[in-house]
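Missing here is one protein chain; the remaining ones are kept as they sit in the complex.
Just so it is clear, A, B and C label the chains in written order, and each chain counts residues from 1 on its own.
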Amino acid sequence: MAVVLRAMSDHHDHHRRAGRSDIELRVRAMEQLLVEKGLVDPMALDAIVDQYETKVGPRNGARVVARAWTDTAYKRRLLDDATAAIRELCYGGSQGEQMVVVENTPAVHNVVVCTLCSCYPWPVLGLPPVWYKSAPYRSRVVMDPRGVLAEMGLRVPDTTELRVWDSNAELRYMVLPRRPAGTEGLHEDALAALVTRDGMIGVAAV
Amino acid sequence: MAVVLRAMSDHHDHHRRAGRSDIELRVRAMEQLLVEKGLVDPMALDAIVDQYETKVGPRNGARVVARAWTDTAYKRRLLDDATAAIRELCYGGSQGEQMVVVENTPAVHNVVVCTLCSCYPWPVLGLPPVWYKSAPYRSRVVMDPRGVLAEMGLRVPDTTELRVWDSNAELRYMVLPRRPAGTEGLHEDALAALVTRDGMIGVAAV
Amino acid sequence: MNTIHDMGGMHGFGAVVREANESPFHADWERRVFALATAIPFAVPFNDDSLRPAIESIPPERYLASTYYELWLEAMTKILVGRGLLSRDEIASGKARPLPKGVEVFPAVKAADALAALADGFSARREAGKPRRFKVGDLVRTRNDHPATHTRLPRYARDKIGTITRDHGIMTFSDANGRGDGEQPQHVYAVAFPMDELWGPAARGGDKLYLDLWDDHLHPA
Partner (left out) sequence: MNTIHDMGGMHGFGAVVREANESPFHADWERRVFALATAIPFAVPFNDDSLRPAIESIPPERYLASTYYELWLEAMTKILVGRGLLSRDEIASGKARPLPKGVEVFPAVKAADALAALADGFSARREAGKPRRFKVGDLVRTRNDHPATHTRLPRYARDKIGTITRDHGIMTFSDANGRGDGEQPQHVYAVAFPMDELWGPAARGGDKLYLDLWDDHLHPA
């Protein structure tokens, strides 16, 4: 809860903490009702949670990035038809049906947001972090991207064009970060270990 | 408090009621501190409250309207230089330093709002009601004035031009409503008694 | 809908605060809400074109005071109640009543079927739709519309000039689907806007904002 609470005023912190055990009970009751009505199966719910808590996450995206860094033909396919290229590594599906990958270069830096909602490429990055869904990020990064990135620790040079992708439609975006200097000898797995979620959103360098 | 509370969700109703006695104490403590620091005089505070609670209010505006209905030359002066014409009746001052009066006719209906704040012509209408300062009125009346007025009970004919005055600068607006039919024989005082605050904001007919 | 969810370009929300090593869920109820929102649409068909309007119609004050999965819970409850499949009474009492007759529902999805469907996805792509009106390189002006219903064209990008940079092909139109007017499949384009077109001369015109917009969001410039 830390990040949510920190972003809130004291006033509301108090209000929220008081409500926490209440919402656990409410959600449990809701699930029970829907099970009794035959609309959901608790084992399916467990499987869905397990899938997105332990299997689908930014390690998937990192493997895509590492492959693109080491295989020029793959990179070309990824930038041309990201959905198909990502499928080659067996990732895809819900919230990644139409994928677009945008490449960072010395000339262009890309950053992704969804101002209206929280659209995010689940198959490669998993579920979005709280800050990505938060009002500060959604409200500010489209108007003052350089300021927001600087606050987050990434200074984009004046000579680099900044591109903000506000992904409100059915396309989902992943950033292909720049390969770090000094990694020429590394294999794909070692490279994948260097790739961060924030790098694939575009709010950090790798 | 009724109108404020009714406009809120249950969730926040609860939150607010709990805070009410607390705020009385806080404000009293604040006043005491500022008195001790020599920044305010409690008797001046009493006089200010009394002035806007019992002396300055929509009865002032009603007298202006009634005069304009019965004295064509006055009406001309009022529409031409409202600040001066209102001063003739000894009203003026804070939040009415630059007044504009706009006239309702069969061809034009006027309605006043302040979307950014709560600007309101104190010398003629007193302090604004809660609904005028509320999010529903401020947000909606500039985009859907006919819908808001209809909800408030005033249907503006399609053949009438609607003018919304969003008074965000230093000008303060009052509407001169149409004189009701059948009031030909009435004197100024009797006419003034017919004029309502809502009529002078433009959200009701008189 | 011009409500608080459409917050691109607002000031006042403060700094972006990141949590170190953040996990996908912060409480068990969040896990269950996520899973419910994912599983329910197999039994009671709805998609994001229904869930998003349900979230967007939460009043601004409550929207801001809610965490993300609280919004999902409220929206999901609203959809189920709206279709007569759940009542406020049942929620209050915890006692389930039989489903009403005449509302089409499907059986609860099984774990394996759910995972298989999620791995396939729920594509908005369609084979055919409205003829395309624009091509890459075209200048377009976005519509100046302020519908009280769901729209994917944010306020900050209305009545602005941009350039088509990519044609994504034909997809269902969320604005129409979200207001119950059917899928109305049509081309979706990536549109690039110079930052100073959106935010005025104080912004850097060399930087760009990209939005994916449907054919119906656009006029020729």
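FYI, a residue touches a chain if its C-beta (ideal position, glycine included) is under 8 Å from a C-beta of that chain, and two chains touch if they have at least 3 such contacts.
Every value quoted in this text rests on a predicted model; they were computed, and no experiment measured them.
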For this session: Would you indicate which residue among B:P145, B:P177 or B:G199 is in contact with the undisplayed chain?
Result: B:P145
Exercise. Among C:A92, C:A128 or C:A202, which residue is in contact with the omitted chain in the full complex?
Worked result: C:A202
Seminar exercise, completed: From B:A84, B:C117 or B:A193, the answer for touching the chain not displayed is B:C117
Problem set entry | Residues of subunit B in contact with the chain not shown | 1-4, 6-7, 12, 15-16, 20, 23-24, 26-41, 43-49, 51-53, 57, 92-98, 100, 113, 115-118, 126-127, 129-131, 133-140, 142-143, 145-146, 148, 151-152, 161-171, 198
Exercise. Residue-wise, where is subunit C in contact with the chain that is not depicted?
Worked result: 1-4, 9-14, 56-57, 59-61, 64-65, 143-148, 155, 158-159, 199-202
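Rule of thumb we're sticking to: only the chains that are shown with their structure count from here on.
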For this session: Would you kindly say which chain has the C-alpha centre located farthest from the C-alpha centre of subunit C?
Result: B
Exercise. Can you give the whole-Å distance between the Cα centres of subunit A and subunit B?
Worked result: 50
Problem set entry | Inter-chain centre distance, subunit A versus subunit C - centres from mean C-alpha coordinates, in Å | 16
Exercise. When the centre of a chain is set as the mean of its C-alpha atoms, what distance in Å lies between subunit B and subunit C?
Worked result: 40
For this session: Among the residues of subunit A, pick out those that touch two or more other chains and give their numbers.
Result: 15
Exercise. Which residues does subunit C have that touch at least 2 chains other than itself?
Worked result: 65
